[in-house]
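Only one protein chain is missing; all other protein chains are in place.
Just so it is clear, A, B and C label the chains in written order, and each chain counts residues from 1 on its own.
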């Protein structure tokens, strides 16, 4: 299983608070955890050539993990188109936190993906609402994060195939925080937590969810989908 | 549109706090509101003959609303079977609050319908998560109830067809509070709020949801479903 | 209820077989039927200015019906963007037949919307799989079309919220022919039949489905969705 963690990797370079939590970047913290789970993990970042997402890399990627925030617009449409085609052809995609506004997520959802938000360091509690879903494996009733950014409903997404987590926020909001989708042959998981100024990706439960999701989103590529003009199979 | 509001109608007779809020019973408060919405509304209660649910009444009922709590076991299986058959044949069903544990709801869901709970008079806020669903019509972002019983996840129900409301509770829980289902030709809506010791059914927004749900759950009976042995339509 | 029927309106002008069936264009046949159902119906076509979809028209359109086939690429992106925003804000959209490959449908679905096809004038039978769905109201077990183009699975669409019709084709294929979605506040219905060389839109059952779908897809615009930065509702 080949995983690639893509990170915008800008906050970490210019914001000391973020750099303190993720000195090597969010992508490397996630990659390291997944390697311990026996996955083969590469990374790619916005400021690399082709944002690091070369054909060579994408061709062998089973699951792509995406973290972006302030530079969604700088991601080239041509790269997004390549990622999009790969998802339809079976590459898994895990979209984290502010990736809800990434070009790739909006293109796959067909909605604005807009939401309410508040950056106030309040408590988030993620309740498991589909306890036997593979993504919730090993998670007990809920995950508690002492401090997170708030995301609140209405979250403008298509009705998820499954809602694995629902978040409670101290300030009074709720949020569909763990949502699964299929697009073409590709499996997609949106997972809410992970604001850059909090140590969310150092939380073992959060990382277990991401590892579970990577395993779930992986699918053997299988046979090629057949479209187009076709002869009748039965006489009439 | 013929509506019947069924109520266990026990708390109101023995608990003075409840009697003060619902002197004529929860059913009559709901019925009165719906009549103002131009629906024809009858009522039925547990201690009547056949729990008030005679064939004559059921045969002309388009939507049945159900409130029960402490006497689920006293409802006769034969009556439940009749209600069940009518739901499959197109009668709408709205199950309120503690009705989650009613025989009819469990039979239609196929699960335990169990949940967490706490009776502590805390704030509940119901967020709209499907803003263009007919059941949410006229409801702005959320409904706030100063005091309610808490119901928390995991709520053991089948994945709803649509989740119209998600609840936030002051004590830290979330809940899928407005859930739609189809069983046979019948439309079902589960709506969480309505503990007997709080004036929830005097809240205009809550009642608007119930009226919306009654309209949504109504369906013209249409043609009879055809099952069983059948001749081929095409030669082969 | 204000309906607009949009039609590419090219086949009718250059193909005599099509012109014989739809001398005034597919859009006018559909529009005329809906007017008899007491809807206010306008039309718009590709070769008009702004494809006929002016702001003035769109602003008062409750439901847009879309038929296109050979000229999807000629529809300007700026017009599609306007239609897309209106759907998210609550305008209903009914996509007919070869509209599965229209820019607007692909943008809202987030998939390729590809499928198998065969133009061989074979029988199609559309089976009702959700008999109490408002879109199936008044339709008995199935609709039979003597001659239609075949569309076959795999149809690359997101898992529908409801599948109202499944098609059987004489040549051996099946197809999810009536699919509902919600995007933002907009309700979307894809309805398969309607190849231009067959008199499908002169079939009363097919037209009943389209009229039902228009009623279902209509939603009162309701309150504006609220997104963005927000203050806490509860103290913590």
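The definition used in the following text is that a contact is a pair of C-beta atoms (placed from the backbone, for glycine too) under 8 Å apart; a residue touches a chain by one contact, two chains touch by 3 or more.
In this text, all values refer to a predicted model and were calculated from it rather than measured experimentally.
Enquirer: Which residue among C:5, C:80, C:96 or C:128 touches the omitted chain?
Expert: C:128
Enquirer: Out of A:27, A:100 or A:125, which is the one that touches the chain we can't see?
Expert: A:125
Enquirer: Using the touch definition from the top, which of B:109, B:145 or B:164 touches the missing chain?
Expert: Only one of B:109, B:145 or B:164 touches the chain omitted from view, namely B:109.
Enquirer: Mind listing the chain C residues that contact the chain we can't see here?
Expert: Considering the whole complex, chain C reaches the absent chain at 125, 127-131, 141, 152-155, 159, 162-163, 166-169, 172-174, 176, 234, 236.
Enquirer: Please give every residue of chain B in contact with the chain that is not shown.
Expert: Residue positions of chain B that touch the missing chain: 88, 107-112, 114-118, 120, 122-123, 150, 152, 154, 156, 158-159, 161, 170-173, 181-184, 225-234, 236.
Enquirer: At which residues does chain A meet the chain that is not included here?
Expert: 90, 123, 125, 130-132, 134, 136-138, 140-141, 161-162, 170, 182, 184-187, 219-220, 222-223, 225-226, 233-234
One rule holds for everything that comes next: only the chains that are shown with their structure count from here on.
Enquirer: Please compute the angle of the rotation superposing chain A on chain B (C-alpha atoms), rounded to a multiple of 5 degrees.
Expert: That pair's rotation angle lands at 180 degrees.
Enquirer: How far is the middle of chain B from the middle of chain C, if each middle is the mean of its Cα atoms, in Å?
Expert: So the centroids are 34 Å from each other.
Enquirer: Taking the mean of the CA coordinates per chain, how far is chain A from chain B in Å?
Expert: A distance of 37 Å separates the two centres.
Enquirer: Two or more other chains touching the same residue: where does that happen in chain C?
Expert: Expected reply: 123, 161, 170, 182, 184, 225-226, 233-234.
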